[in-house]
Every structure is written in C-alpha cells, then in structure tokens.
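Please find one structure pasted underneath; my questions will follow.
Of the protein chains in this complex, one is absent; all others appear in place.
Then we have subunit A:
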Amino acid sequence: MVRRRQSICRRLWSFGDVASLVCCRDSVRTICPQNICSLRAHMEGKYYSEEAEVDLRDPGRDYELYKYTCQELQRLMAEIQDLKSRGGKDVAVEIEDRRIQSCVHFMTLKKLNRLAHIRLKKGRDQTHEAKQKVDAYHLQLQNLLYEVMHLQKEITKCLEFKSKHEEIDLVSLEEFYKEAPPDISKAEVTMGDPHQQTLARLDWELEQRKRLAEKYRECLSNKEKILKEIEVKKEYLSSLQPRLNSIMQASLPVQEYLFMPFDQAHKQYETARHLPPPLYVLFVQATAYGQACDKTLSVAIEGSVDEAKALFKPPEDSQDDESDSDAEEEQTTKRRRPTLGVQLDDKRKEMLKRHPLSVMLDLKCKDDSVLHLTFYYLMNLNIMTVKAKVTTATELITPISAGDLLSPDSVLSCLYPGDHGKKTPNPANQYQFDKVGILTLRDYVLDLGHPYLWVQKLGGLHFPKEQPQHTVIADHSLSASHMETTMKLLKTRVQSRLALHKQFASLEHGIVPVTSDCQYLFPAKVVSRLVKWVTIAHEDYMELHFTKDIVEAGLAGDTNLYYMALVERGTAKLQAAVVLNPGYSSIPPIFQLCLNWKGEKTNSNDDNIRAMESEVNVCYKELCGPRPSHQLLTNQLQRLCVLLDVYLETESHDDSVEGPKEFPQEKMCLRLFRGPSRMKPFKYNHPQGFFSHR
C-alpha cells in the first residue's frame, strides 16, 4: 500500500507542483490565486525554480497552510481509524478515498518542508553577506583610526622639533631693533609675527658674523704683513753682523799696528777672572788647547762683566718687601693663588738662572764651516750647558728632509753614546727640582742649552753616578783629558752633518750623489732610481709593519732621525725605512725594506729581501769609501738600487705567464741561486763587473 502511495505521489510531482496544487484546489484553499498566476508565468520561462517561488510566497501563509494540513491529516487519520474499527464492506472504499486525501496532504507537507529549507539557506546567505559588509566597514574604520593616530604623532613630532637656531645666542630684541638696518629688521612685519621676527634676527646674526669674518681675515693679512716686515728687518739686522765683522776685520791691521791684541788679550784675561770656576776651567783649557794643538779654535767671553761683578755683592735685604706682601696676602685671599703661582715661577727662574758671562768657542772646519758653541753655567744647579750653531762658508740650500741635521737642538746629540743632553747630569738637581715643581730639565733645554755630559767634563765637573753630592769642584785635569777627543768628535760631527746635508739636497731631487772615488763600488749601469727621500716622524717609523725587528732590537730610539726612501724600477717599488743614528757615520744608517712587486715582500716572507737588508746594514764597511766615510749613506742607497736591479733581473720567469719578462737580465751573474735559501748574487765584483754570491 505504502509503495503505491509513493508511486502516486511521484507521478503527481512529475506533473509539476502546479498540476498537483490545481488538482487539489478544493482542499488547498489557502493557496492564493495570484501566486498561482505568477507561478504559471514563471512556468512559461520553461523551467521551474522553487527558489524563485519562495520569494513569491508569504511565510505566514505557509505556516497557516502547514497547520491546516496537519489538522486535516489528523482528521483523516482519525476517520480512517474510526472506519477501520467499525469494519464493514463499504469501509474499504471510504478508507481508500481518505488515503488518497491524506497522500495529497503529505505532498503539501513535503513541499512546505522544502520551502522551509530553501528559506533557511537564503536567510543564512543574507546574514553572511551582511556580516562581511560589517567586517569590511570595521577594517576601514581601523585603518582610519591608525591614520589618525599616525598623523597625531607626526603633529607632536613637528611640534617638538628643535631647530638649530635655538642654540644660537642671538642679540637681544631691543638691541636688534636698535642696530639692525630696517631692511633686515622690517619692524612693521616682524613686530607682530614672532616667526618672521626670529628669521630676521637670524639674518642679522648671519650678517654680523659675515662682517666679523671679514674683519678677521683683514687682521690676518695685516698680521702677515707685519710679520713680513719683521722678517725684512731681521734680515737687515743679520746682514749687519757680517758687515760689522768686516769692519772689525778691516780694523785689525790698525790694531796690530798699535799693538792692541795684547790689550785685547789682557782684557779677556781680566774678564776671565769674573768667570765662574767651571767656565774658567773651560776657558783656560780651551785657550791652551787652541794655542798648542789647534789653531782653528778660537775662544771668547761674552756677557756683561758688570752683572758678574754685581753677583758678588751681598744681596740687598728685601725683608720689608716680603712682610708687606705677606700683609697683603692676608688681606685679600682672592689674590693669594696667583701670587703663589708667580712666586713658584720666580723660584723656578731663579733656580735655572745662568751666569751672566758665557764662553764662546768657534771651531773652524776644513771647508770653512764654523761650529759656534756657547757654554753657560747654571749657578744654582751647578751644571754647564751648551748651545750650538753651525755656519757655513757658502749659503746652503736647505733640503726639507735636512731640517733636523743642523738644528741647534740635535746637532750635538749623542756625541758620546747615550749622551742626549736632555737630563741633568748632576744627581743633586732632582731634589732641587722637586722643591719648585720642575718635572724634568727636558722642557727647558731649548732655552738653556743642553747639559751634555762632555760639557761638564770640559768644564772639569765630575758627577759620580747615583750619588747626590753638593760640592762639585771644577777640576783642570778632567777638562784637559777630554778636550782633545771632544774637539775632534765635534769636528767630525759637524763635517758628517754637513756632508749629510749636501747629500740630502741631491737625494730629495732623486739623485744619488755617488762621488768619483766611490764609483768602483757599483756597476756603470744602474736602472733603479731613487724617487723619494723624505723625513718621517719617530712614531710613524715605529708604526710601520716592516720595521718591527729594528724596534724590538732597541735600535729605534727617539734620538735618531728617521727617513723614508722610495726606489723604483718599472712596476717595482722598494720602500726603505732608514734610521739615521746621530753617530753617523761611525754608526751606519739602518735600512728596512718592503718591496711592492707581485705582492708585498718584506724580510719576513722573502729571504732575498732579508739578504738585501743585510747587504746594506751588515756589510756596510765596504761601502764606507775613503775616510772619514761621510759618503756612506749615498753609497748605501746606490747599493740598494743595484740590489733591486739584481733582485728583479734574476727573478725566475714564470713559464705559465705569457709575454716577455718585465726586467731582462742585463747584469752578469755566475749563478742565479745558491744555497738552501736560494740567495741571489748580490755581491758586485770590481773590476770584472760580474755579480757573485757572498
């Protein structure tokens, strides 16, 4: 039975809802006729859409329909029940009739159910759509909020911005309006507007500063001009000296004629009586030595005899003054400090005071250059100092790198090893210094002269080491024993310095001035060229990476002079850092090399560079040339050029690299390499002119 009903239903639905609804129009009274009309119209669109139908129907009515259908069903069921319980033959027909009715109602229910589902789905879709819209609006809102926040921050930043001009100390407002020209101040605009006002004030500041800068420049040029004038005047003054000298010279015959030298000598001896003991010893010994052994030595006394005489008078009593100043100090405590400082300064000056008389020694060398030595005696420290000056017969063109060679500060440094003249030789002095706050004498030597040890010895002063003692007596024998050696050393020093001076002048122009009597040490053709010779600072030398060995060996003291030479051939550049000991030429200049060619080569990564260094540093004796070997530096540099030639020419050619050798071998060599460290033939053999290994 059930199956049959179902099949009917199916059939019914296959005709379409409309048909079924029409069939049971009586029972389905609630379906509104308009709806059906529109449904029909819809049907004409060839397909039937339940979704579309949903829109046309009223959910309320559907609900009514539902309720009504359920009631009908209940009623039919009850009637069937009733009929069945009654039994009878005609019952079956009635039951069948009711069953058909209830089937129709079921159809309606089913339809309603589907409609309900579609509605639900639609409702959901709508909700979802609405939700998405809301989300989008929310996002937009948040973006806007963020933007607002950012803009607010920017605004605060702008408000907090500190302009540079706030740090500039501007002139006050009143002053500004008073002084600034109206085209800058623009009072009518700026009075009300603080921004414009500040701008105007800044303009005025700029204007003022510009003017001041102009003024400064003017002052500078003025100063320059004055300096130049001073220079000219100085030159005039210094030219006066030789003229006066020549006048003196001219007057000599007259003096001689009038037997005045006796007079002069007598006068000098008279003056000498006022010399302090050490200077007196020096004076006597130097004069004696000059007369006996060295006619080129002349001795003179300088300074005011009257002042020297005054020294022996008892000092005037200044007790009253002192008590006065004491009283003053008590009164004004504010002035106390400067007074103390001045007092200490005075004390220092007093301590370092030198005797008004000094002894001048003029030592004339063979080439007419003169070493002027002025000896002073520091009375309170009981030491002697010397100032040196070298004058030459011909005017010297001073090469830049020779700056320190003849400077009074360094010309006599380390005449004896280690005697750099920067420390006081008198151990007692340290205690005196402590009292007045002098740390070391070093700061004063430029002014006072250098207290070299040999100076003390020439003056007969002998200081035992590490043992302070106050009574040091000037001793003639000590002075005499040192006179000859020291004079000879002084002469050698001056000559070697002058020789260096001359060599430097050539070196700076890239010329290695080999003299003819040293020519045999080198081959005729040397291709490598010196291109640079400059002086460098001690600190710079210490910092070079290839000079570590010399620094560690303690050969780079601060009394030495330092130079940098550059030798070039083609693409090869050889740097040589040179230490020039003040004891040149008995102590040779020391070279450290760094070759830039196919990589950087120094003594630590190339045995041959090491060998080149030892060729100039250790084998320097064969480069000395004729005595007194002042040409050593030049010869060493020339040797370096030759060594670089040999190094480059004997470098083995890398077969894998195309092209000719950069440096064809021109030097005659017996063998290219020798020994385990593959030394190159650096030794030059005169007169055959070939190179061999050492």
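To be clear about the criterion, contacts are C-beta pairs under 8 Å (C-beta built on N, C-alpha and C of every residue); 3 or more make two chains touch, one makes a residue touch a chain; residues count from 1.
The rule is short, and it goes like this: contacts and distances are computed from a predicted model.
Set against the options "Actinin, alpha 2b", "Septin", "THO complex subunit 6" or "ALA-interacting subunit", the UniProt name belonging to the omitted chain is "THO complex subunit 6".
In the complete complex, the residue from A:60, A:87 or A:676 that touches the missing chain is A:676. Residues of subunit A that touch the chain left out of view are 414-418, 477-478, 480-482, 484-485, 549-550, 553-555, 581, 583, 586-588, 590, 603-605, 607, 610, 613-614, 617-618, 652, 654-657, 670-671, 673-678, 692-694.
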